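Starting off with a structure, shown below.
Heads up, one of the protein chains got dropped from this complex, but the rest are sitting where they should.
Letters A, B and C mark the chains in the order given here, with residues in each chain numbered from 1 onward.
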Amino acid sequence: MFVIDCPNCGPRDQSEFTYAGEAHIARPTETENMTDAEWAEFVFMRTNTKGLFAERWWHATGCRKFFNMLRNTATDEIHAVYRIGETPPKVTANLPATPAGEASIGSGNDAVKIMTRDEEAAS
Amino acid sequence: MNATLTAPVRRSPLAHRSAVSAPDDLLHLSERAFDAKIVLRGLPEVLAPAVGKVTGLAMPEATRSTANETHRLLWQSPDEFLLLGPVDGELELMAALTAELDGQHVQIVNVTDYHTTLVLSGPKARETLMTLSTLDLHPRGFALDQVAGTTFGHALGWLVQTRDDEAEGGPSFEILVRWSHADYLFCELTHGARAFGMPEARPVSGEKMEI
Amino acid sequence: MSQPYRVPGRGLINRDRSVSFTFDGREIAGYEGDTIASALLANGEIMVGRSFKYHRPRGIVGAGSDDPAAMVQIGSDPASTDPNVMVTTREIHAGLEARSQNCWPSLKYDVGVLNDVFMRFFPAGFYYKTFMGSDRFRWLNWMTFEPFIRRAAGLGKAPTRPDPDSYESVNRHCDVLVIGAGPAGLAAAANAARSGARVILVEEGDRLGGSLNATDPDGTTIGGKAPADWIVAQTAKLAEHPEVTVLTRTTAFGYYAMNFVGLIERVKDHLPEHRRDRRQPRQRVWRVRAKQVVLATGAIERPLVFNENDRPGIMLAGAVRTFLHRHGVLAGKRVLIFTNNDSAWQTAFDIRAAGGEVAGIVDLRRELSETMALRALKAGIAVHPRTAIVGTHGRHRIDSAFVSSLDDDGNVRGSRSRIECDLIAVSGGWNPNVALFAQSRGKLKWDAELASFRPGLSWQQERSAGACNGTMELQEVLAEGSKAGLEAARAADFTVRAVKQPEVETDAVQSLNLVPVWQVPSGLPREKTKAFVDLQDDVKASDLQLATEEGYDSVEHTKRYTTQGMGTDQGKISNVNAFGIMAEARGITVPEVGTTTFRQPYRPVTIGALGGQHVGPHFMPRRGTPMHAWHLEQKAIFEPVGDWLRARAYPKPGESFHDAVQREAKAARTTAGMLDATTLGKIDIRGKDARTFLNRVYTNAWLKLAPGRCRYGLMLGEDGMVSDDGVTACIADDHFHMTTTTGGAASVLQKLEDYLQTEWPDLDVWLTTVTEQWAVAAVCGPKAEEIVASVVDGIDLDPEEFPFMTWQDGTAGGIPVRVFRVSFTGETSYEINIPATYGRWLWEELIAAGKPHGLTPYGTEAMHLLRAEKGFIIVGQETDGTVTPGDLRMDWAVAKKKGDFIGKRSLSRSDTARDDRKQLVGLLTIDGDHVPMEGAQIIGTAEEPAPPVPMLGHVTSAYFSPNLGRSIAMAMVRRGGQRMGETVWIARLGDKPVPAKIVHYDFLGDAVGESA
Partner (left out) sequence: MKRYSALELIRQGLGGHRGWDRVWRKPEPKPSYDAVIIGGGGHGLATAYYLAKLHGMTNIAVVEKGWIGGGNSGRNTTIIRSNYLFDESAAIYNHALNLWKGLGQELNFNIMMSHRGVLNLAHDEGEMRQLKRRVEANRLNGVDSEWLDAKEVKNFCPSINISGDIRYPVLGGTLQRSGGVNRHDGVVWGYARAADALGVDILQQTEVTGILTEAGEVTGIETTRGTIRTPKVASVTAGHTSVMANMLDIRLPVESHPLQALVSEPIKPILNCVVMSNAVHVYCSQSDKGELVIGAGIDAQLSYTQRGNLDIIEHQMASLMELFPIFSRLRMMRQWGGIVDVCPDASPIISKTPVKGFYVNGGWGTGGWKATPGSGHVFADLIAKDEPNRIAAPFAIDRFTTGALVAEHGAAAVAH
């Protein structure tokens, strides 16, 4: 379980929160003039990022506020929480070395979990 | 008024439970029903004068509560507060607050009957809560007047510490729990405190389900 | 009680307390402090069970949770019997009953041994190559063979009755979690504790000290103290710190994200029945969130892989020492040592010191240290350098080993000679126990000196200390432990100063000088060599080699093909050997092979314990309304609706459920009925933009609804599909009371908050749930007005004054109530909302007041029936997430001109705008007595053709209507709206389809008349 640092209530167990999907997808205002494809883009299409991802959470049992969070979905590291309407802060993350690959450390992929020579040399 | 009616009876969700205690005053669990409970939604600066005037309380900081002899005000979110007042006093409180806040962008909702209050006190109260809650309930993590909305097993509730650990009888906590979760929580707390000799309350059952 | 293998004066057992138990019905004597394993060994018993595949005899190999295969079934009670219990970790107590498993008719004479005889035909992966059926004999396939193969599956037997014990889980936060209470862990905990940090120290065994308990007490001092005394002193120091928790018999089984560690505490399995505290759970899961973790989990010895290395009597050298020093048991009368490193020599010295006989040291290495050789010489121990054990002998326990010397290339040279022995103490080296480190996502690195993996890069807030970090010398282990404890405390923001560490003096062998030998040569061809790697699942070196040759050469493929490391021990002692053998077979290095994944749990965890206290009556809250107890008193039948339990019907004594529903539904239309409608979701909405808000979340128009009035609304998802519905009342211009479905209450509130907070923060609207503030009694029927009038004051119930779809405030017994003149039945209906604590009182007053008028309480089933008669939908019954308002033919509830609302744009997509979608209709079966099955499919022909049968739709609701005297049904039918009056057929399993006529779904309207 994650510990999520609610901007209002402080760090709490993940069980108090509800995941609310990708962040920064604004609901279109001029829906009448959109094509079906544009509308589908809003309703259904997602980036589903592997790596640094801006997402929304809801502190369901606490302050009942939605907020944004930057998390590395390849490693589950949480980098920042910030309020709705704010722009995501700049952070550095252990990003996957290749598009489908894994971060340079703490692999989620079971095939890679022994230190590379470079890592050994660096440590 | 209709003469045929019997006098109204107010029943709490735990009317069928009596207070229970573990030996040696390790733990006491009881219900305190019918406190007046009012949700106040609005910005604290908007609410503060009215709350001060009606209750004498200051607005609490985040995750804290303020209290005096008659009232306690719980922070629930930056724009949501739960005011607890004297038993059966909710209508007066509603009226007073409504009058003070007339025309403001606020919401005042009577939730007296929505919640009931479980009072858990004694030296083993923290450990008992830890069987159900993921909060850091060590005295370093949760102290007097602190407030948290959280889950207790599958029940939702607001936890507040109302008596200090050093006080006679040990710390005391109150959990505001919704009506329909009250019995579950009461039973889970006694269940979690078995090891301290707490007599166990069994969940009410006996429902028949068939086709 | 002879216990012929017990060594006088040794061991940390309580010799004043004899304890006996039974193994396969025979009484075995031991002492308090014994495990089943040590007691069996004390009595000369070493064979415990049979292996999984070949049913070969299996004995005790390890002394702790690393043992691969010595498992028994505990107890015979069908409710509390416990399969696959490791004899090396289970403490004995009076009344304990252990039985060997996976053998029949007995441990010594087991028919399963036939598999062993034909072993050569059952190599790794043989199942994949046969039993798939052939062109000629198709039936000779898996379905034919599986039942027979299945019978042989599994080890122990599951209980057949529910578990009488209870479990619990508890949560803890701490600053420093120290896992393992050996020398490193004790040093870490003691140093962290001095800082005042909250420390939890976890020890898997029953006593602190770890490897120190397996150390010759005469050979080592720490700070001048004997090891046992040092442990006592450390324990006492820990006890001085109030913030320290020490847990024994507790295993850290899982290291999860963000320093969340699961511990399992075995609270009372070690106690005899009469000493088990009934208030305590059998086992307890500790869910620990630690700021910092110190891993001090020690090292696990690995055996050597040699021919016939699986016979009972072949034991890890370290385990022999543990049994000797910890339990006072010398597991053999004549012990042969077989090793490739220095550590096993200590076993020889300890045995001699304890007065035992050593048959010799067979060492694979050519270069041996002179000091060691000298010590051996002094102790009178024969040493055989550059020699291998190439075979063993003995049926249920070894009686001798065959050795051959090796040439410079490591091949067997010359003849076999026989050494008599009843125990072989074997060591192939030590593997740092990195399981939890790897679970924490740390990366391993290869240590060439250890020829094993040890912690490399950390990922979480943890550090390893001691043998699990590859550090083997005691002085260094203590230093590393101390340092880890200090650093952990500091990293958790505590201040602590280092103190001087105690000096260690020891004559114990601390060097390793390991020469890795992954498979010991036997001088025999591969197929004749029975060199086992995984003793539980019977994986031989040759299996790993065969898998590699066949192309299953990725470490995961080899594992899966051979089942290496897939037993209950998860390969604790065998995996590194397996990686070594794979590496040799592939001609690459071990780190190039890599490891399989160290999964949670480190050691198997009781399923019931994971469920904790949240099982049985505590599984899920039973949410009941304020009237719930009344429903129970009436012996109502209930139905679960989400977490709620709602009264479904109130059968009178002797009355069937069906009859009760018919009676209740009839009464609601002829006299009066009353429903507990408390569970409907209720949201108080306030703010100057409340109307605009409602206009955007509902499909219909809300700008002009006057205070005092109510309106029905449909809510859609952005996909255009109906997601909820309900009636919302206008309390004041800026104040509304919304109701939602029972199941939708929480999700609707979340959704509304979501839109308010993220999409429309400019709207001034507040939302607060009031679902449980109000108890709701809905009274309907011709007599409803009279009944309500006799209970509610302050409201003129005259329909002129209080018309349909309005609400008014009043009182009942002086208590304020709010009455809504809305209807879900089509009858005149009053939904009386009263503060919940008065709900039961109001309900009983209404029952009493209604009695003269025939007021009948009705449950949710009659409610469903009544609303269907009127043609009202139920979201979740008529809809299934694929239904638009148009599909429901409720276009009247969609305001096309009001501007945007949630889901609006989706309604004009090409598929949602089609006119041949399934639409809601009423169905009247031609035979009015026939009630179709809900969910039945509708077809277009009187006979059911062969599948696939084109389906027009399905029945969503169907009832026998007591008020219409016939069956009614609602259905989603393709193009239904355009098919009024047409006949369709309802398919039935094993029977002719039933014809039915499509009508409008308001059965109280014209529908029934039309069909007549």
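In this text, a residue touches a chain if its C-beta (ideal position, glycine included) is under 8 Å from a C-beta of that chain, and two chains touch if they have at least 3 such contacts.
Since the structure is predicted, the reported quantities are computational estimates derived from the model, not experimental observations.
One chain is not displayed; in the complete assembly it touches the shown chains A, B, C. Touching the missing chain, out of C:112, C:133, C:223 or C:854, is residue C:133.
For the chain missing from the display, the contacting residue among C:482, C:879, C:919 or C:961 is C:879, taking the whole complex into account.
If you put the hidden chain back, the residue from C:262, C:485 or C:922 that touches it is C:262. Considering the complete assembly, chain B touches the hidden chain via residues 205, 208-211. Where chain C meets the missing chain, the touching residues are 52, 80-84, 120-121, 123, 126-135, 138, 141-143, 146, 149-151, 153-163, 165, 167, 169, 254, 256-257, 260, 262, 285, 287, 525-527, 542, 546, 549-552, 554, 556-557, 560-561, 563, 567-568, 570, 597, 599-601, 604-608, 610-612, 614-617, 619-620, 622, 639-642, 719-721, 724, 741-744, 860, 864, 874-877, 879-882, 906, 909-912, 933-937, 939, 944, 946-949, 951, 954, 956, 987, 989. Taking the whole complex into account, chain A touches the unshown chain at residues 1-2, 14-15, 18-19, 21-22, 36-37, 39-41, 43-50, 53, 55, 71, 73-76, 98-101, 108-111.
As a convention for this text, only the chains that are shown with their structure count from here on.
Centre-to-centre spacing of chain A and chain B amounts to 35 Å, using the average Cα coordinate of each chain. Computed centre separation for the pair chain B/chain C is 33 angstrom, with centres defined by C-alpha atoms. Centre to centre, using the average C-alpha position, chain A and chain C are separated by 26 Å.
Across the assembly, chain C contributes 289 as residues in contact with two or more other chains. With touch defined as above, residues shared between interfaces to two or more other chains in chain B number as follows: 134-135.
Across the interface of their complex, chain A is touched by residues 62-63, 76-78, 80, 134-135, 148-151, 156 of chain B.
Across the complex, chain A is touched by residues 256-258, 260, 289, 438, 441-446, 453, 456-457, 459, 556, 591, 594-597, 718-719, 750, 753-754, 757-759, 761, 900, 904-906, 909-910 of chain C. By the touch criterion stated above, chain A contacts chain B in their complex at residues 1, 8-10, 12-13, 15-16, 61-65.
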